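Following: one structure in structure tokens, then a few remarks.
Here the complex is missing a single protein chain, while all its other protein chains stay put.
For clarity, chains are labelled A and B in written order, and residue numbers in each chain start from 1.
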Amino acid sequence: MFGPSEMEINLGPQHPSTHGVLRLKLKLDGERIVHTDPVIGYLHRGCEKLGEDRTYLQTMVYTDRMDYVAAFSENLVYIEAVEKLLGVEAPPRAQYMRVVLAELQRIASHLLWLATHALDIGAMTVFLYTFREREMILDLFEAYCGARLTLSAVRPGGMYQDFPEGFADETRRFCDILPERLDDYHQLLTTNRIWRERTQGVGVIAGDVALDYGVTGPCLRGSGVDYDIRKAIPYSVYPELEFDVPLGSTGDTYDRYLCRMEEMRQSRRIVLQALDQMPDGPIQTKVPKRIKPPKGEVYHVNEGPRGELGVYLISDGTESAYRCRFRSPCFVNLQALPEMAQGHLVADIIALIGTLDIVLGCIDR
Amino acid sequence: MSDNDTNHDDVQVPEPVPPRSLVRLREVRGDDLQEVEEGEVPIVRVKPERIEDVCRFLKEDPDCRMELLSDLSGVDMIALDRPEPRFDVVYHLFSLASGERMTLKAAVGENEEIPTVSTVWRTANWHEREAFDMFGIRFAGHPDLRRILMPDEFDAHPLRKDFPLEGRAKDHGYWRRPEDERGRSES
Partner (left out) sequence: MRDALVSNVLVPFVQIVVMVSVLMLGVAYLVLLERKIIAYMQVRLGPRRVGPHGLLQPIADILKLLLKEDIMPSRVDRLVFFVAPIILLIPALIAFAVIPFSGDSFSVFGVEITPWVTDVNVGLLYLLAIGSLGVYGIVMAGWASNSKYPLLGALRSAAQMISYEVPLGLSVISVLMLAGSASMVEIVRQQGEQGVWFAFWWPYPQFVGLFLFFVAAVAETNRAPFDLPEAETELVAGFHTEYSGMKFAFFFLAEYMNMILAACVVTILFLGGWLPITFGLLPREPLSTFLLGPALTGFMWFFIKVFLVLFVYLWIRATFPRYRYDQLMRLSWKWFIPMALIHVMVTAVVILLKG
């Protein structure tokens, strides 16, 4: 059970850097990690059960609170699944609006990831700089729908209101500022010797092993596997937009870091294209007030900032879903943590939790 | 077909082609399948005891290569008028190479077991733990079948249709202090 110098340590649910209530039971041999056992469920709120009781529109509000850092992506995947069940499609203007907001959400989520990841490894200043940019995005969200974090901005069939006056200009202004700020972060971290020593070679996971674990998103792309749902199973108006998908090569923390930094640049590119290409027109298809999709089921996936967000809905013809299952990318990515942490030191666990970019709300639902 | 379109006489709308993986699956493992529903994403009902072999075939066959198990979830079918066998385990697969998707379903009863697919895809490990936790579905051969979201000592399966949404009365106030307990019993 325990070797002569083995010790079990608890990185408890209350810890400054577990990004939420995550408990890790570490078995250590001196300072090396022999075994990791994540214990989750401290934030389980029964969203799936609630989805079976509330109407479709009411459940959308719960999706905000699940992955609270990428609320819009979670909303979007759920509403698109409902639209598939209903058999309606949102008009083009609404789809472009959705893309703009989704990509802004992706940038905001990655900025938060960078802040907490750098803070855990010790670079405190990056945290405050990224939050300065994130504030600008949250102000944009607030201008659109009144909420900064839990947006609930989508409706089945389209969007509930158009962009306010000046929204596009403000967004463009933000997109102008972003590249030089990203260069600042690169200057502070990418070539920094200490950062590289902390992240290169840490948490290496091979591409096929990662795929076997179901890991998706930047964690998978950092290992060199080209799987981005926006390109593989395109949804919304992504086929009309031009962007690259950054891939890593070694699958260590440094590659995942570079992937996410580059993704921010690509998201900015998408936002500018979408703003340029956005047509005029209606923003909402006619959808009955009380949504009662016909009997059927759908499994819809979406590329969230953390990976593949999925919703599996079974409709029995009533106002509430029969089964409302949320496929959470963080839940699946966390499963790969013991594999990545094998043989590393305790100090690396912190870097690994940061690089997986977990949000406990998403894991526990 | 295209009977209603009057101005498309010269264009033949092609028949929807079933995905290659489905064709291969029918060829090689036709006996293990119970029912196939075609569509954008084919839904294939598999005999529960053969699920692991079917999954392994789908993963390893060079024409299918369903390397990603996207999601594995349980569904309580009792309120959809199928009390026996009670649960459905639903597998959503995706192939990166061909871009094809497939959904597998396997029925399992309340006190029966279904083979685990965690030997085929390691990701199934936690998904199956969650299905066990939420529904009570037992997976034969699972390396570590214990609760994942609910506390270990919890004695019911919350996502079953007969578990109330607000929780049972005895679960409320889980960590009650002894003085509150005394106060409750007195009133």
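The criterion applied here is as follows: a residue touches a chain if its C-beta (ideal position, glycine included) is under 8 Å from a C-beta of that chain, and two chains touch if they have at least 3 such contacts.
Here the structure is a predicted model, which is why all the values come from computation and not from measurement.
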Contact set of the excluded chain (shown chains only): A
Residue of A:Leu22, A:Leu101 or A:Ala118 touching the missing chain in the full complex: A:Ala118
Touching the absent chain when the full complex is considered, from A:Arg65, A:Arg198 or A:Arg306: A:Arg198
Touching residues (missing chain, whole complex) on chain A: 7, 9, 15-17, 31, 118-125, 127-129, 132, 188-189, 192, 194-195, 197-198, 345-348, 350
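In this text, only the chains that are shown with their structure count from here on.
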Chain A and chain B: spacing of chain centres that average the CA atoms, whole Å: 24
Touching residues (chain side chain A, partner chain B) in the complex: 40-41, 44, 46, 48-50, 52-53, 208, 211-216, 225-227, 232-233, 297, 299, 301, 308, 310, 312, 314, 316, 322-323, 325, 327, 331-332, 335, 364-365
For the chain B and chain A complex, residues of the former touching the latter: 41, 43, 67-71, 73, 75-76, 79-80, 90, 92, 94, 96, 99, 101, 103, 121-123, 125-127, 134, 147-151, 158-159, 163, 165
